[in-house]
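A single protein chain has been removed from this complex, and every other one stays in its place.
Residue numbering begins at 1 within each chain, and the chains themselves are lettered A, B and C in the order written.
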């Protein structure tokens, strides 16, 4: 049974499969819960009321599983695959994947991602997601910045040119685990993509990463769309000072509403994905709760007086614009 | 006609009178609008639908006005005075009021505030508000921190002990205009107040200053209440990285809702004040819009399932608690 | 007498003339000192031991002065002009210069800057500096981001194409006075400049703005250099959370050292400028002190073991690289 059957609006929802894993950090080294394999995680994902697609870490975690096994588990839950996220941020890549000082490690990253492209083909998924979280630096004077950036672009460009049938999406973030990530912002990533100059490289825009980077996520989305590079997106929430990966809408409901307004206005039609890390929460409840809010957002967009909003924005009239937004979003209005 | 007559809930609303002034900053040195006197500002405040009280800067800005003149203008608009804010942050106090290296300037601050206490008595207001924005430091090694803090406490303590009939409220803020303000947080201010040890010194809690300082404003309110020191409060909004003094509820509606929930739960009954700086907005619209949202908050609190919320909080169940909150606050639920 | 005669290293130093003005902010509305005209400021700039060039706000502040009068004052002090900064951030531009919702105001900005280009020609200066501090937004939903960005690029592009003999440098900053500035980062600005596609538009890189924006200033410089767009720079310091415009080297001496190392390594030879706002300090002392530190930086660069540093960076060896840096810098005074 396909989940999307149950969602009359036709909007499809997705999540990173890691949403349903358990986590470790540098303090709770024994983890925030029992280990789960990717099959366990898929089973949990299947319990979310309205989930249609998932993004899969690869290699699969928690055991040795074949693509067929994973596919069978997904089929059981009525889930499809939107993207594959190769794990280019584990121990061997601690000093970088594309930008590792050791050319052998850079080559290992290339091979891993090349194989991930095959997994994309296997599932008929949309893209390989590149999240080069270990590519960057920690200290002043640690690296030659020019070389680092060149290696970033060369690495992505080589993959894109060797796999013209596959899309590669870069998920930028300001930092973590490195103190500074090379692909740190929407503009830096677009600048790099323009330099690479290939049609199959785009951006996976994470709402929370934009907030964390001091961006207005709607502005980031508009910029990526205007460059023809918004290939995917996901949402969550945070306090703007870190990538907290909290449940979407729990801190910044108005900016989240604006984000989806921006997508709608541009006719951007894709999956609304979650990238949440429910360290201490029930992962199914956390996903259901986020999607419930996304549906409230959809209903809010349906009643928003867009003509009046556009007119207010034409005057840069914040108070007028927000009055319309509050009327659409808040009940007591 | 008293404004409070028009507000059936009985909740009284207030604003700093500077909400209705115009502003300068270091770039727009010609100001964001024509100069206004305090009488002009009072006339604008009178246009806000539901304003009951104001906090007045003193000495009065924009001309030489007597207390009687100001009182007459307030009477015309049906406004009362909740507090007086002596301007201890102008040129003469650029290196501090209580902590100025020049004892003569410290004495001048003392005299100015002493006179402000008389203005409080004249209006039958609630308190002298102390906002020592120039007391602090900019550079490492600039000051002797022990002396600075001692002077802060001695200065406030002397005023409180010389004027036992008047309340003094300290409005803390992390920074601006100094790079670091002495009264920088709720805990530091309470620590100082406890050391002063007088009953007539308390806190004026600014929602936005708490956000800016990395606090959860509700936690700050609870702490001040538990120490018996929450003497006043005001609201606004910001992006957590600066004291933006934006319209309340435009960025953090959920935490604002929680803030008022915390006040209600503790039976804290006082004026709900605004401390907004509408640099580029119509100041009456900005106040009306904020109060409209505060009323939505009140209605939301009326329908919030508090028993269920308390139960969820007893389990530290964030998803469960926020589901109740969303139901009360958002329309599409 | 030319100041550069007194500096044997040949390095030229500069400052924004506003370094020698006095300031107002939203609290000390009576200013942090007596008003000064641009002529007063030039006289003070002349007292700095090693200043060679200045960047001039235009229209000239503090009175009506002709170019000839200003030139005479500069000649008296042995100072030349490096750039002209048109004041596109005063009251009339409160809602933006290039992006103002009123096309008449956009035209006014265009005219003002066009006239500033003539002042550049008059002085034989290097560039018009564009600092569009009011171009941006404060609230979610306030503006149409696509239109705003298009207007930014159209405005700069029109100037550059109408004045091919003049360079235009954009000084980006994350925010202030707007809550979000359109030209907010090095990458966003380069992306816009590439889109404009004209040779006479570049970046004026402010060390402190880069820090404030979460950038590593050396990485920003390298990126701008690699795009052929680093047309100018200035330094100062801050706590990374705001544009404090403190004296250079007082908080981040190591990253400042790295910044000049990056310029040297790329053979970038231009003026080392200061953009400091000594609100409460003696402005001549603040400039002398910064330049003294810049000279220590030069001496440090002279003794830095660059071959060993390059080798350490080739391994991403932070500890090894910083050991060399500490040896060079912490013995340079």
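Everything below uses one rule, namely that contacts are C-beta pairs under 8 Å (C-beta built on N, C-alpha and C of every residue); 3 or more make two chains touch, one makes a residue touch a chain.
It should be emphasised that the depicted structure is a prediction, and the values quoted were computed from it without experimental measurement.
Trainee: Which displayed chains does the hidden chain touch?
Mentor: A, B, C
Trainee: Per the definition of touch given earlier, which of A:40, A:171, A:244 or A:317 contacts the omitted chain?
Mentor: Of the listed residues, the one touching the omitted chain is A:244.
Trainee: Given that one chain is not shown, which residue among C:185, C:250 or C:313 touches it?
Mentor: C:250
Trainee: In the complete assembly, which of B:180, B:264, B:299 or B:327 touches the absent chain?
Mentor: Touching the chain that is not displayed is residue B:180.
Trainee: Against the chain that's been left off, what residues of subunit C make contact? List them.
Mentor: Looking at subunit C, the ones touching the missing chain are residues 214, 239-241, 247, 249-255, 280-282, 285-286, 289, 292-293, 296, 316, 318-320, 322-323, 326-327, 329-333.
Trainee: Counting contacts across the full complex, list the positions on subunit A that touch the omitted chain.
Mentor: Here the touching residues of subunit A are 23-33, 89-91, 94-95, 133-134, 138-140, 175-177, 179, 239, 241-242, 244, 246-247, 250-251, 277, 279-280.
Trainee: Could you pull out which residues of subunit B are in touch with the chain that's been left out?
Mentor: The list for subunit B reads 95-96, 101, 137-146, 149, 174-175, 180, 184-185, 187-188, 190-191, 194, 213-216, 218-219, 222-223, 226, 254-255, 258, 261-262, 309-310, 313-318, 321-322, 325.
Just so we're on the same page, only the chains that are shown with their structure count from here on.
Trainee: What whole-number Å value describes the gap between the mean CA coordinates of subunit A and subunit B?
Mentor: 39
Trainee: If I count partner chains per residue in subunit B, which residues reach a count of at least 2?
Mentor: Within subunit B, the residues that touch at least two other chains are 239, 241, 247, 250-251, 280.
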